[in-house]
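In this view, the complex is presented without one of its protein chains, the others remaining in place.
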Amino acid sequence: MAKSKSLLTVDDIVGAWAIMPTPAKPGSTDWRAEDTVDLDETARVVNGLIEGGVNGILAMGTLGECATLTWEEKYEFMATLVEAAAGRVPVFVGTTALNTRETIRQTKAASDLGADGTMLGVPMWCAPSVETAVQYYKDVAEACPDMAICVYDNKEAFKFDFPTSFWAQVASIPQVVTSKYGSMDRLLQDIAASRGQIRFLPIEAAYYGAARMEPDFCTAFWSNSAVCGPATVTRFRDVVADAKQSGDWSEAKVMAGEIGHALSTLFPNGSFKDFSMYNIILEKERMNAAGWMVAGPTRPPYHIVPEDYLEGAHESGRRAAALHKKYSS
Amino acid sequence: MAKSKSLLTVDDIVGAWAIMPTPAKPGSTDWRAEDTVDLDETARVVNGLIEGGVNGILAMGTLGECATLTWEEKYEFMATLVEAAAGRVPVFVGTTALNTRETIRQTKAASDLGADGTMLGVPMWCAPSVETAVQYYKDVAEACPDMAICVYDNKEAFKFDFPTSFWAQVASIPQVVTSKYGSMDRLLQDIAASRGQIRFLPIEAAYYGAARMEPDFCTAFWSNSAVCGPATVTRFRDVVADAKQSGDWSEAKVMAGEIGHALSTLFPNGSFKDFSMYNIILEKERMNAAGWMVAGPTRPPYHIVPEDYLEGAHESGRRAAALHKKYSS
Amino acid sequence: MAKSKSLLTVDDIVGAWAIMPTPAKPGSTDWRAEDTVDLDETARVVNGLIEGGVNGILAMGTLGECATLTWEEKYEFMATLVEAAAGRVPVFVGTTALNTRETIRQTKAASDLGADGTMLGVPMWCAPSVETAVQYYKDVAEACPDMAICVYDNKEAFKFDFPTSFWAQVASIPQVVTSKYGSMDRLLQDIAASRGQIRFLPIEAAYYGAARMEPDFCTAFWSNSAVCGPATVTRFRDVVADAKQSGDWSEAKVMAGEIGHALSTLFPNGSFKDFSMYNIILEKERMNAAGWMVAGPTRPPYHIVPEDYLEGAHESGRRAAALHKKYSS
Partner (left out) sequence: MAKSKSLLTVDDIVGAWAIMPTPAKPGSTDWRAEDTVDLDETARVVNGLIEGGVNGILAMGTLGECATLTWEEKYEFMATLVEAAAGRVPVFVGTTALNTRETIRQTKAASDLGADGTMLGVPMWCAPSVETAVQYYKDVAEACPDMAICVYDNKEAFKFDFPTSFWAQVASIPQVVTSKYGSMDRLLQDIAASRGQIRFLPIEAAYYGAARMEPDFCTAFWSNSAVCGPATVTRFRDVVADAKQSGDWSEAKVMAGEIGHALSTLFPNGSFKDFSMYNIILEKERMNAAGWMVAGPTRPPYHIVPEDYLEGAHESGRRAAALHKKYSS
């Protein structure tokens, strides 16, 4: 089943990277549910994203329900992702687990299926030291030399601050080529410390600032909105690229404002900490409200959310849908 | 393989409950290692604890490396535990996982092997709300009606405060009969809120205080020192029981002081938060230094620790060994 | 105005210690307000507490608005407290400030007015190390040798964990004789580390547990409910003392439950962290609802609170008033 492939490099990480959910069939909130992944919708979405122009796909992070899928579901989902992408864009799948050996087992399976890389966080039972986190990435890279690694920087989920000294060290691992990155505060110093070996992906709403700060290096971003319709982020990518050439950032700034406005109601009380408790269901309900795809229900135990938090997610989805419509024409 | 068994009740939870590590063979820090559990040592330790007089066994919590065992290792370890205990004392095994369905899968397997209960924490990718945590325990209890549940209250690991309102709700689940409990601050109100349906187990060092505060209900405790030699905690249990009868707590207080003194060097900088980062290796190195059993090396990624933190763990182990020797005679 | 006095010792700290608010005149929420302290009500409350049987008075902590009084107001309030108490019970006043020298200035003035001691927290602009906090208490004690010190252990306000190593060190300062104490988790080890030189005062709701755990040493507590009517806590003090003699704790337990029930609605969402943001206004509104005294409005900037948090405070006050009525007869 394995395909021959070469390890991606930092130069391969450009443009708009779409974060995928793992579409769930009706009834997936029940602990009795098995085989919950809607594989048809998965294939349809992958194809739609690629035809819509995204440059890469990231799956099975937090909103991708890495935590709550069974292994059998993960395996089939990964197979479907790779098959649907058919080599048109790189596909990274999440293999974060509770320990090094289980991560390696899952990453090897993903590699055998043909995935290009793993979007990988740190085991989260105990908060890791920098040394523990670095050794973990080294071990996975040594065990899975063909898999590129996108460091999944989520400070709440992984109880880890991902400090500059961490980036300085993992930059020496050839497999570590990118990061789903969380903080603009340290972007420039983290780029410097990692000697240009790691393409840090800001969220789309922060890409405008990153691209202005470091136009030569900041050439890619991740998007949780692409699955609400990809037209906005692919246009945004191109508008930013044009601005880098022309020096006229006015259109890019307008779009950044639109994207930020669409996202702003997603975070309950404007708090990332509160959002982190209900991240999965809020993101999926946002997608469901946008209507471009069917993300479906949320798998247990994260299927419960205060009713009044949902309205912000729905509004955010409707705004994203409106932007997609605007930029589709 | 399944044995016929009846669900334990709160009345079955009394005395000294020993926390087990999962003994590791040499070389277990390497990610290439497979089949790392020393099953012979496991059986020897279980037998030694029971012959030493402990009342129950708790396995695969944090120091028991629930996070870092492979499923195959967990399965064999559980089978060995149950077989070695041979029904002489109840055995609870840890089946905490990243989601409800995987927890249920593991818990069912443990039940089929004959375990009496699960020492169970909450999925930890996202911090749960009270409602999320309660529903999780309800789902597991519904799926595994024969398994008693010991709620594993570890605020750092599970990003959850286990507030009184949580205890009030899970007390209605018949399977929830006990808790490896973390805070003396709220003990009396949590006992009241749970209407006497949950035997809260303080750590041995806190049992003196708990037993004085609520002598009728506080009749059991957990011990991370029993595997440094069980004589201290079984004697302590009996001394406290005598004190409840006689009203003379002087000997119990002396022993509580000795136990506290032996534990005091285990926590780097006296901080539970710092300890939580290196919990597993510090506890295992303490056991190794005590010499009553061979806990072996620590599995990845938690096998790394600052050198200067180890000395406190070793001293703690030596002190525990000295107490065991004193109370063995 | 200074009276001749001798330094209190740990043996002088017994029984029920009432926490006072600083009664405010109407209009005190306005930044233009001056001379806001209702001195008549102050004198009336002090007299009422002493006639009601309390053993000591603590003033100008958090709910006592140490933070928000002007110096002139503090000075007059302290003078009134001391004059009203007239030596019948010890009076401790809060002189926590942003630095060592200002604390000393205020403490000297309090001493000159005849106060027996200071309820003293740590400067809070920067989180202190243990060494910084210990030196601060040493400096104040050296500068004000006649003033007893009640260490004000409030982890949220002072960004300090008050660890056991801190207590071990401040126990060597003769002036440190007591503490408004925050955590039952470490009570026994903190008593041991401080070699019996510091009377730790738990809140009344926790006194039942403390008195059972360590009946010989735990002979005093602080109360935020005494100003809702002192009959409950003075009766509780005596009931606990009787229980220590008789060994029959049943009545004490019932009262502890009543007191806990009355307090339980004070904490929004059951969270001490949330409570800490609105501590002052919630406590004062509770007192106002109880009706035994007029605490008045809350001084700026802490006069703002979400409307729905108030109902819990009012209910708590009504419950406290009902208990006072019950135990007054």
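By written order: A, B and C. Residues from 1 in each chain.
Convention: a residue touches a chain if its C-beta (ideal position, glycine included) is under 8 Å from a C-beta of that chain, and two chains touch if they have at least 3 such contacts.
Everything numeric here is computed off the predicted structure, so don't read it as measured data.
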| item | value |
| --- | --- |
| Which displayed chains the unshown chain touches | A, C |
| Given A:W31, A:Y208, A:F221 or A:Y309, the one touching the chain that is not displayed | A:Y208 |
| Identified contact with the non-displayed chain, of A:G27, A:P145 or A:G270 | A:G270 |
| Among C:T9, C:T132 or C:S264, the residue in touch with the chain that has been omitted | C:T132 |
| Residues belonging to chain A that touch the chain removed from view | 163-165, 183-185, 187-189, 192, 206, 208-209, 212-214, 247, 256-257, 260, 270-271 |
| Touch list for chain C against the chain that is not drawn | 31-33, 62, 66-70, 97-102, 104-105, 122-129, 131-133, 135-136, 139, 142-143, 156-157, 276-280, 299-302, 304, 306 |
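Just so it is clear, only the chains that are shown with their structure count from here on.
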| item | value |
| --- | --- |
| Cα-centroid distance, chain B relative to chain C, in whole angstrom | 38 |
| Geometric centre distance via CA averages, chain C-chain A, whole Å | 51 |
| Residues of chain B touching at least two other chains | none |
